[in-house]
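For this view, one protein chain was removed and the others were kept in their places.
Every chain is named by a letter (A and B) in the order it is written, and numbering of its residues begins at 1.
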Amino acid sequence: MTPSTLPGAHSSSTLPARLTRRFLGTGSVLVLLAAWAVLTMVTDTISTSRFPSPLQFWQSTKQIVTVGYADGTLVGHALHSTRLVVLGFAVAAGIGVPLGLLMGWSRRAEALINPAFLVIRPVPPLAWIPLAILWLGLGDAAKIMVIFFAAFVPAVINTLSGIRAIEPPIIEAARMLGTGRWRFLSEVLLPAAAPMIFTGLRLALQAAWTTLVAAELVGALAGLGRVLNMAQQDIYPAMVMVGMAAVGVLGWATTRLLAEVERRAMPWLAH
Amino acid sequence: MSAIIFENVYRYFTREGKSLPALDGIDLTVADKEVVALVGPSGCGKTTCLRLAAGFEVPTKGRVTVGGQPVNGPGPDRAVVFQQFALFPWKSVEENIAFGLRNQGVSASTRRERVSAVIKLMGLEGYETAYPHQLSGGMQQRVAIARAYVLDPEALLMDEPFGALDAQTRIMMQEELVRIARVNPRTVLFITHAVDEAVYLADRVAVMTRRPGRIKEILDVRHVRNAERWNDHERIEDVMDLESFVHLRTHIWRSLREEKIGVAP
Partner (left out) sequence: MANTSQRPLSKLEALILGVIGLAGFLGIWLAASMSGYVPRQFLPTPFEVLARATYLLTAPFAGATLPMHLARSLERYAYGVALAASIGVPLGLAMGLYRWLDDIVTPVFDGLRFIAPIAWVPFAALWFGTGIGGPIMIIFSGAFPPCLINAYRGARFVDQRYIEAAQMLGTNSLRTITEVLLPASLPSIIAGLRVGAGLGWQSLVGAELIVASAGVGYMIVQGQSNISTPTVMAGMLAIGLVGLLIDVALRQMEVLVRRARGLA
């Protein structure tokens, strides 16, 4: 998962240019899909024991949706994973953003917290997985713990750098206008840092999905990672692909949702 | 009485352990309801003077008083208009203007009255709910001036307020400021590097030396303005065409040029 869509994409002005773009874009996807079908089903260039055919993909999707796989249906696994991501993400954002604000607000707090934070920060979120399993077992609590560590760091860092990036005249204007402590925090620092905070939350959400999938791959009782894990052990490539597609769709949907929240939370930005 | 008084003010900056003088003994009084423009070569410390009066910085030696009170930190009694406007992008025009009043605990009804009065004064009707990014630079600076005026401050501190505007907008804003100053006179310290602007707007123009900054000379524009009846002319270009205006402007330019080509100490 990459941070955002390709920035600075070629802008197309004329209608023919736009049509050409759309044609090339859909064309490339269609060609890829056709190549997939032909290579796996007609010419057998790609062995379906390693890479599933579109038909197998469709059959596996039907199987997991209707009958179920790895002790649950697709909807059940997806709900399970999404619930954990949302929980872990909410806890991380709920602690990380205020902590970042506090560190940005008071240099003393920053000096006090930063060194301890720097000890935790370089440890990749995925490296917490074995420790989380040791402490909390294979259930939901361990997943929430690792998601927390994954999402917490970007939430704190981006909030803090959002505050540090506020232009001095804005802060001077607030001081000149006699702004009190709490109003300064809630009506100046918070909205000024909001764009960066949301950038942090987007990164945090992506990190949350990544760690959840990894944690479920290492060991889980339910969820999409467990689907992937079972499918791998069963050497069932079509089901692996279904699991991956589900992870992609959910990642996309939650990111869209967050973008919508962002748009509504910051009406003053030109969209 | 709300005069701005600089008494023998020195300001040193320390950079890489070295102490660099920025202001070298400034003595200047902006009398009650008087507009004083401070001009000088770039880097001479004009802006530092304004920041000292605003309370963003502290003098190394000497003191700055406003309305008889020594300056101690920034506050709404000394409203600043910044070159880059420094509006809050997340607040509408109305909210930006009302923010300082809310901080003072002014009641909602009084606030509405005062905000709508200043919106009218600045010609911002119809833009009350717009966000700053939806406005042109000139309109944004009107909002910033309104935000300062609404506080009814003892002193207005304007730091090259029209420096970021294009030439035409700039002229309109200069005329506007003169009009407002007649309706509602204030004690103003006005920083600019544009000599025309200084002569057109100010009662007195203080010319500074190169860094470390000192006051080189002070010209009494008001005297000339009244004697030559500048106020009979509506438009800025007519005023700027007057021989007395040209004379003053040329004098200041010469004075500044001496500073620029002078041998560095």
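We take it that contacts are C-beta pairs under 8 Å (C-beta built on N, C-alpha and C of every residue); 3 or more make two chains touch, one makes a residue touch a chain.
Here the structure is a predicted model, which means the values were calculated and not measured.
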### Task
Could you run through the displayed chains and say which ones the absent chain touches?
A
### Summary
Touch assignment to the omitted chain, from A:Ile157, A:Ala204 or A:Leu217, lands on A:Leu217
### Message
For the chain not shown, which residue from A:Ala93, A:Val156 or A:Val247 touches it across the whole complex?
### Response
A:Val247
#### Entry: Contact footprint on subunit A, counting only the chain that is left out
1-3, 5-10, 20-21, 24-29, 32, 50, 104-108, 111-116, 119, 122-131, 133-135, 163, 166, 168, 171-172, 175, 181, 184-185, 189, 206, 209-210, 213-214, 217-218, 228-229, 231-232, 235, 237, 240-241, 243-245, 247-249, 251-252, 255
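FYI, only the chains that are shown with their structure count from here on.
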### Query
Taking each chain's centre as the mean of its CA atoms, how far is subunit A from subunit B in angstrom?
49
### Query
Where on subunit B does subunit A make contact in their complex?
54, 56, 73-76, 78-80, 82, 84, 86-91, 99-100, 102-104, 131-134, 147, 151
#### Entry: Residues of subunit A that touch subunit B when the two form their complex
167, 169-170, 172-180, 183, 187-188, 191-192, 194, 266-270
